[in-house]
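Only a single protein chain was left out; the remaining protein chains are all shown in position.
Every chain is named by a letter (A and B) in the order it is written, and numbering of its residues begins at 1.
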Amino acid sequence: MTMSPNSATPAALELNSATKSFGAVTALADGTIEIRFGEIHALVGENGAGKSTLVKILAGVHQPDSGHFTVNGEHVSFRSPADSKDAGISVIYQEPTLFPDLTVAENIFIGRQPRGRLGLIDRASMHSQARELFARLGVPIDPDRVAEGLSIADQQIIEIAKAISLDARILVMDEPTAALSGVEVERLFAVARSLRDRGTGILFISHRFDEVFDLCDRITVMRDGAFIATHDTPDITVDGLVREMVGRDIATLFPKQDAAIGEAVLSVSNLTRAGVFTDISFDVRAGEIVALAGLVGAGRTEVARAVFGIDRYDTGTVLLSGKPIRAHSPQSAIDAGMGFVPEDRRKQGLVMDLSVARNVTLTLRRTLARFGLINAKDERRVAEEWSARLQVKTGSQDLSVATLSGGNQQKVVIAKWLATAPRLLIVDEPTRGIDVGTKAEVHRLISELAVQGIAVLMISSELPEVLGMADTILVMHEGRISARLSRDEATAEAVLHAASASPESAA
Amino acid sequence: MSQTLSPPVERPAAGRALGRTFVSREFSVFAALAVLIIVTAIINPRFLAAQGVKDLLLNSTIFVIMAVGLAVVVITNNVDLSIGSILGLSAFGTGSLFHAFPSIPIPLVFLIGIVFGAVLGAINGLVVTIAGVPSLVITLGTLYIFRGINNAWAGSTQYFIGNEPKEFGNLSVQTLWGIPLFAVAALIVVILAAIFMFGTRAGRDLYAIGSDTEAARLFGINVTGRVVGAFVASGALTGLAGVLYASRFNSVGADTGTGFELQIVAAVVVGGVAIFGGSGTVTGAAIGAVLLTTMTGALAALNVSKFWQQAIVGALIIAAILLDRILSVRTARKLRVSEARNV
Partner (left out) sequence: MSNAAATTAVARPVKARGTASRLFFGRNANTVYALLLIVVIASVFVPYFAGVATVSFLLIDAVPILLMAMPMALIIITGEIDLSVASTAGLSAAVMGVLFHDAHWNVWWVFVACIIVGLLCGAFNGILITAIGLPSLAVTIGTLALFRGLALVVIGDNAVADFPVDLTTFATSTIGGTGIPTFMIFVAIVVLAFAVLLHFTPFGRALFALGFSKEAARFVGIRVNRSKFWLYVASGGISAFAGIFWVLRYSSAQSDSVTGLELSVVAAVLLGGVSIFGGSGGIVGVVAGVLIIRTVNYSLQLAGLPDTVLTIVTGSLLVLSVIAPSVSARLKLSGEKRRNRALRAETFAT
């Protein structure tokens, strides 16, 4: 680890070689981090690098399988979030959970409201304490209002106020800026800096390099569930950071086959939904894989959902093979030849309690019906055929799909769409939460689909996946397309810059 | 709204406006009550005669006490449909007590009624929390179980006012400074419950639980204990109402209190307690109960067929949840647009 001028300050928190597995999936192979009092420490890494698992270990949500964990020099093992809180750690998640019906002041003090005469809550004192906290933070939030309807930025400030009132010495912020606007980010940073100056140790997780370099004193990089390095911020450049984050040979992992690119299958023009995305236009041609890249919250999934008809949009048109698709009607999108492999396999892609066979044939329920009745024999045959084609590993077609591994579940989702013989397949984070071996298999599958002439629109937060698979990359930033890159011009740096819209943006 | 101003400054203002709509929800029920009384009184002046008002207050008492109890449960995002049956058991139990022990002290009868109700409420609460199933289905079941027990117990027996000691029956006509004693009791219940819900940590926990049960659990609030407590409180208050019922009305028997649960649910939601929990006040529920009782009186005073009464109860329940929904959708839409401006 690099020595730094302020290494004399004691470590507030130290996690060494922590591991965590869920079933067969290793989420964290080497969780290592050291946070000091009075510093802002950045944790960077791609999605799936193990950052969230590490945060959840700090928060007491997960218990590590092995490793060494000290807070304030003392060995700890948290059994619940409450233990973590008692040790002086406060975690602020991307979307805080407040009680919407309670006032701001109550949200800060719930369960430990100041009490006055007769043991009743002393509201005046509670509110003045809350007001004091906000004054200290320099943020004008009315402690009397209910939390319902507060912006995410304000909700985070309230969580910070709660942390201060709890005397938290260590503050963990998990991608706090993902949903914030420029002004709000500035305000959050001012608060973070003043806390640091008072001696709080802050762990800051972000995908935005400009923020990391602007705010943080040290930076720790993680990749594939393991610690890579910790740097003092002045000692490292954006390019160096990107190299450490990506750090592997893209070509070997993503054996993309060349596909003949044909006519436009999907044409989206001027799609807009107020407050979500603005003026989105693009084409996806037969045999082409188009990737939508960008940060979480940039509006990629929202665009795809609107195209497929899950959500409404305000203006714009969606054409499939030249024919307009009715807005807000997934069925007409499916009838026209679209398929959608959604990002949340467990909630959106599959009906977890239904059998493998039922899941595969759910998209075909109309075509399988003769005179309105589903032929059970046909249903079974189709399910078996597609499971076999995609090599879904399951004991029986009648087992509930919940018993399968993540990779096999994803194959079931893809199978159910391939069974409809789609012209366009939308895949949203196709390899999220899938082990490395099956990942390559899913990539091969998508590549083969393109070879067969299917147009593929892929949303992915994993840079190597985007760079390795896509023929064209559309980068989104705050609801707009900020860059269009062909396979040849696309580099990790160009995509990352466009996604965080830093000055060097390629757009 | 003032959303067009610079966003960071006007946020608190928007918040206060939001708070105001919730406050105004209670006031609007109160206003509706006032309008109802005034209009009825204009058409039929006898409606506001001293005896009429006294009857109105007396008749409200039982509903007000039950509504306060149910409101506590609904605020935790649960419901107790068995309260009509609990009232029946408590009322018939009171009659039976006096029948078996004619000289039993009256305060002891009240105590037994309250404890009896609390035990029945605890059964509901424990089954709901331990089994983790919707309280509506469980208490629909106990509605019939408790009623069945009442039927088995009472058979065709009815206890009339004459079976009870005179002093007990007289309670319902006694007044304190001209106000019926029962109404004073109800008022005390409302005030105590309001202080508890507004001013104690336990009370605020109930709101937090109704607002977001999972978050409350994560936060370390003892959800099970608090929810059981809410059911116990509701049962105890209903038990008290049952004793008062026995004193106030001519007879108690197997079917006493049948169908009350719907009226009380209506009172609570009309009084501004959100059916999804987390918001509303016991005071609002109490005003809702007075409104509903007044409506019954007003219908009679206005010569409207009494047959309309239940239909109106049903319509009010639906109108109240519809209104809550419209308000929350409107707030959500406003928010999406104002957030959009910030992007």
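Following the convention adopted for this analysis, contacts are C-beta pairs under 8 Å (C-beta built on N, C-alpha and C of every residue); 3 or more make two chains touch, one makes a residue touch a chain.
Note that the coordinates shown come from a computational prediction; the quantities given were computed from them, not determined experimentally.
Peer 1: Among the options B:N44, B:N151, B:T200 or B:T331, which residue touches the chain absent from this view?
Peer 2: Counting the whole complex, the residue in contact with the absent chain is B:N151.
Peer 1: Which of B:F30, B:F196, B:F249 or B:F276 sits in contact with the chain that's absent?
Peer 2: Final answer for the missing-chain contact: B:F276.
Peer 1: Given the contact definition stated above, which residue among A:P342, A:P422 or A:G479 touches the chain not shown here?
Peer 2: Within the whole complex, the residue contacting the unshown chain is A:P342.
Peer 1: Consider the whole complex, including the chain that is not shown, and state which of B:P45, B:P134 or B:G225 touches that chain.
Peer 2: Only one of B:P45, B:P134 or B:G225 touches the chain omitted from view, namely B:P134.
Peer 1: Have a look at A:V71, A:A306 or A:L350 and name the one touching the chain we're not showing.
Peer 2: A:L350
Peer 1: Tell me where the left-out chain touches subunit A, residue by residue.
Peer 2: 23-24, 308, 310, 330-331, 333-335, 340, 342, 344, 347-354, 357-358, 361-363, 365-366, 368-369, 372-374, 376-377, 380, 393-395, 397-398, 402-405, 408, 416
Peer 1: Mind pulling the subunit B residues that touch the left-out chain?
Peer 2: 81, 127, 131-134, 136-138, 140-145, 147-149, 151-152, 155, 254, 262, 265-266, 269, 275-276, 305, 307-315, 317-318, 321-322, 325
Keep this in mind: only the chains that are shown with their structure count from here on.
Peer 1: For subunit A and subunit B, what's the span in angstrom between their mean Cα positions?
Peer 2: Comparing mean C-alpha positions, subunit B is 45 Å from subunit A.
Peer 1: Show which residues of subunit A lie in contact with subunit B when the two form their complex.
Peer 2: Going through subunit A, the ones touching subunit B are 81-82, 97-102, 104, 106, 110-113, 115, 119-121, 140-142, 144-146, 148-151, 154, 181, 183-184, 187, 274-276, 478-479.
Peer 1: List the residues on subunit B that touch subunit A in their complex, please.
Peer 2: These residues of subunit B touch subunit A: 8-9, 11-12, 14-16, 18-19, 22, 195, 198-201, 204-205, 207-208, 210-212, 215-216, 218-221, 274, 278-279, 331, 335-337, 339-340, 342-343.
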